[in-house]
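All protein chains but one are shown in place.
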Amino acid sequence: MIVNGKQKIWSEYQKEIPDDHYFYVRSCIRQNFFPASEKTFLDIVRNKLNLDFFETEHHTTCGGIAYHSDTIPQETLMTIVARQFALMTESGYKNYVASCITSFGIYTETLETWQHFPEFEEKIRENLWKATKREFNKPEYLAHASDVIYKLRDKIAARAKHRLINKFTGEPLRVVEHIGCHYSKMFPSKGVGGAEYPYVLTGMIEAWGGEIIDYPERRHCCGFGFRQYLVQANRGYSLSNTHKKFESMQPFKPDMIITNCPGCPYFLDRWQYVIAEMEGKTYGENSQGIPVFTYEEVAGLVLGYDPWDLGLQVHQTDVEPLLDKMGIEYNKADKYKI
Amino acid sequence: MGKLFDKLMEDYRFREGSNACINCGTCTAICPAAEFYKYDPRIITYTVQSKDDAEIEALLKSETIWYCGECMSCVSRCPRKNAPGLIIMALRSLSIDLGYFIESEKGRQQYALSKAVCGNILKYGYCVYPRTFKHKAHPESGTVGKWIEDNLEAVHKRLGSNLDGDGPGILRKIPQKDLDELKTIFDITGATARLDNVEKISLKKAQEMGLSQEEYLEHIFTKTEIDHH
Partner (left out) sequence: MSKDVLVIGGGPAGLEAANQLKILGYKAYIVEKSEKLGGHLAKWDRLFPESISASETLDKLLKPINDISVFLNSEIVSVNGTDGSFSVLLSNNITLSVSSIIVATGFSLFHAEKKEEYGYGIYDRVITSVDLENYFKKHSDNRIINPKKIGFVHCVGSRDEKVCNRQCSKVCCVTAIKQACEVKEIFPQSEVYCFYMDLRMYGRYYEDLYLEAQSKYGIRFIRGRVSEVSEDENGKLVVKAEDTLSSKPLKVTLDLLVLMVGMVKNDDNESISNLLNIRVGEDGFFKTANPILRSTEGDSQGIFFAGASTGPKTLPETINEAKATVLSMHNYLSKQV
């Protein structure tokens, strides 16, 4: 592999990401399954880096999962989006950051659709006024929370208590990066690094000392598929796609997986458990799984947060093998203390 | 011009996603659904392009349009800038609004989806909500999923959530006024109408099948009686 071939492509897809004064909206999935990740994100940007990230309790789901499960029409989705933008405008913010990748996808899709069809934007403004008497400005900048951490990665590296190095071998940890499909597949120019070689997570890993692994199914969807998971009868689809990724990455012996979508780590984590139960197969060393992390969790580990404060105890696939490799100290007895 | 094609053209997603297919197959080549289901996004795009009413109607009533996972990988590859994923979304919307979804096994699942996801949105303001995410319906959430369910408040407190609490925070109680605004948005943009329509048609089907509402929901949520692979 010729690494500077990738660097040439990355240089074509740079985003000018603001690093401060953001209106923050939460992710349904992240709040449900990785709540400590959102807590960590805000702690890092607000308390460690003294930046202005604002949240109002009046914001709701963006409706993305409902939209991609075809339960609500496009007009409904866009009016909900407009309402969120109105809350941003009313709070005096111009930069909008979403915690969820599906959200980022539908916000981008909404803004692009309005650009191509201005009459649709007009209609949505009317809808919002009729329904809520609210008005909105479009965000000046739309980011995903991983874009922000990417932008701040060197500041985080400067404060690192641990680096992504395997203390037993002295070598960088071998990291698989998994990007949520809705980050850049629809609009490659909106994602750092584009659709084929996205750089948003690679940049973090490189800044924090790890080594990124490329493998054939790197770009493949984790298989969430919305209705393909939410309806029990369809779950084979979701499992099969994750299974395909693990079969492909195993020969490269990854130490860990980092993700930026909230759903993907849930699937990459839980389906390993299901595969182990159904077939007795595991993909990590010593008959263990490959630990899966959100990028907030990795940033938190690098900064020296306690693993159980980061919510790593709510992963099904054990993270301890990776913690040991990084030389992070943790108290086993505290893992499930509540 | 076919009437169904005209209806599709009213959907902005269709207008964005339908740009003259040349049958190159790059979409099918990387489609996750094409690998595991009897599904070929290229054929769907090409079929819709024909504007043939009979073909499109058959598609709207088929299992085929329900196989897509809406990952949009197809969009990243098409050399004509088509978006089979968006075309599928337009087809699904039309199938639901015309009531054709009821003709296929995968289409009938729509009722369970609509009830669950929109139920969460209108009651709690989230698409997914921990108290309605039952381990029994999601055994794959694992032993840790069971532990979380059995200790919901304590676990969320430990992890920094504001579960059902006032003010901002993780899984806060979203104020009723905001939920009311969502309901109004649903009402005036056609989401409520769609939900009601899906329910009406589904309950009629349940009756035909001799099932109660609960039995019908259980049936569509768990049963597969056709070979989709």
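In order of appearance the chains are A and B, and numbering begins at 1 in each one.
We take it that contacts are C-beta pairs under 8 Å (C-beta built on N, C-alpha and C of every residue); 3 or more make two chains touch, one makes a residue touch a chain.
Just so it is clear, the model here is predicted, and its values are computed rather than measured.
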item: Contacts of the hidden chain among displayed chains; value: A, B
item: Candidate in contact with the missing chain, chosen from A:R219, A:K245, A:R270 or A:K325; value: A:R219
item: Option touching the unshown chain, where B:R80, B:K123 or B:K223 are the choices; value: B:R80
item: Contacting the left-out chain in the complete assembly, out of A:M1, A:A158 or A:A333; value: A:M1
item: Identified contact with the non-displayed chain, of B:M9, B:C24 or B:L98; value: B:C24
item: In chain B, positions touching the absent partner; value: 19, 22-31, 34-35, 40, 42-43, 76-81
item: Chain A residues touching the omitted chain (full complex); value: 1-2, 5-6, 8-9, 194-197, 214-219, 251-252
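Assume only the chains that are shown with their structure count from here on.
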item: Euclidean distance of C-alpha centroids - chain A vs chain B, Å; value: 22
item: In the complex, chain B residues that touch chain A; value: 11-13, 15-16, 30, 32-33, 35-37, 66-73, 75-76, 83, 89, 92-93, 96, 106, 109-110, 112-114, 116-118, 121, 125-130, 133, 137, 140-145, 147-148, 151, 154-161, 166-172, 174-175, 177-179, 181-182, 184-191, 194-195, 220-224
item: Touching residues on chain A, where the partner in the complex is chain B; value: 26, 28-29, 31-32, 35-36, 38-39, 55-61, 63-66, 68-76, 79-80, 83, 105, 113, 116-117, 120, 127-128, 130-132, 181-182, 184-186, 188, 195-196, 219-221, 223-228, 230-237, 239-241, 244, 270-271, 273-274, 308, 311, 313-316, 336-338
